[in-house]
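So that we are looking at the same thing, I have put the structure below in structure tokens.
So, chain A:
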Amino acid sequence: MLDAYIPVLLFVLVAIGFAIFTLMVSSLVQSSRYNRVKLEPYECGIEPVTDARDRYSVRYYLIAMLFVIFDVETVFMFPWAVIMDELALFGLIEMLVFLFILVLGYVYAWRKGALEWA
Partner candidate 1 sequence: MPAGFSALDFYYILPELLLTGGAMVVLLLAVLTPRNDNLLLGVSLGTLVASVLSVSLFSGLDVTAARGLLAVDSFAAFFKFIVLLSAGLTMLMSAPYLRVEGLKAGEYYFLILCATLGMMFMASGVDLITLFIGLETMAVSFYILAGFLKPNPRSNEAAVKYFLLGAFSLGVLLYGMSLVYGATGTTSLQGIAVALSGQSPSMVIVLAVVLIGAGMGFKIAAVPFHMWAPDVYEGAPTPVTAFLSVGSKAASFAMLLRIFVEALPAVAADWSALFWVLAVLTMTLGNIAALTQSNLKRMLAYSSIAHAGYLLIGVVVGTERGVASMLVYLGVYLFMQLGAFAIVVAMRRSDVVGDELKDLGGLFRRSPAAAFMMLLFMLSLGGIPPTAGFMGKVWLFGAAVDAGFVWLAVIAVANSAVSLYYYLRVVVFMWMHEDAQPGSPLVFGPAMTVALGIAILGTVVFGIYPQLLFEQAQAAAGTLEGFSATVALR
Partner candidate 2 sequence: MDFIWLIPLLPGVGAAINGLLGIRYFSKVLAARIACATMGAALLLSLVAFLELLGLEHREHVVTLAHWIPPIPLETASGIGAFEVPWAFRLDPLSGMMILIVTGIGFLIHLYSTAYMDHEPRGGYVRFFCYLNLFCFFMLTLVLGSTFLVMFVGWEGVGLCSYLLIGFWYHKQSASDAGKKAFIVNRIGDFGFVLGVFLVFYTFGTVDFREVAEAASHMPVEVAGFGVVSAICLLLFVGAVGKSAQIPLYVWLPDAMEGPTPVSALIHAATMVTAGVYMVGRNAVLFEHAPMVMTVVATVGALTALMAATIGLVQTDIKKVLAYSTVSQLGYMFLATGVGAFAAGAFHLMTHAFFKALLFLGSGSVIHAMDEEQDMKKMGGLKYYMGTTFITMFIGAIAIAGVPPFSGFFSKDEILYRTFLSNKWLWGLAVVTAGMTAFYMFRLIFMTFFGDYRGPGWKHEEHGGHAEEHGHTWHGPHESPRLMTVPLMVLAVGAFAAGFVGVPAALGGGNAIEHFLEPSFVATSASHAGEAEHAVAHLSHGAELALMAFSVLVGLAGISLAYHLYVRRRGQADRLAANWSVAHRVLLNKYYVDEAYGATAIDGTMASARGLWTVDRRVVDGAVNGAGWLTRALSWVSHVLDKYVVDGLVNLVGWICQEGSYLFRRVQTGLIQNYAVATLFGVFAFITMYLVARYVGV
């Protein structure tokens, strides 16, 4: 079964080999004279003014948290969806209760102002 992967293996080897080969060749032919302009991050365009790493507003994290929670809860819906007809009304009610609890959490987050910006 593994022999099916042999072409892939060959391809990978060739790719890596090619990369290494080109690098070596270019390092042989390139000229190694530098000047200030060459060393700048951008040779054209606007001069960078501040540090690229900037701190995000805490709101992003809040939203991220809320998303993670409400997103993952869907994981409970897939099994239900699969055998929905089997569970019938009982399953439906169960799922509604489940969603109701989620909505409560949502309401809480909303009232707490977790969803507004600034």
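How these were chosen: all candidates are chains of the complex that A comes from, given by their letters.
In this text, contacts are C-beta pairs under 8 Å (C-beta built on N, C-alpha and C of every residue); 3 or more make two chains touch, one makes a residue touch a chain; residues count from 1.
Source: prediction; values computed, not measured.
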Open item on the list: Looking at 1 or 2, only one should touch chain A in the complex. Which number is that?
Closed with: 1
Open item on the list: Residue numbers of chain A touching candidate 1 in their complex, please.
Closed with: 86-87, 90-91, 101, 104, 107-108, 111-112
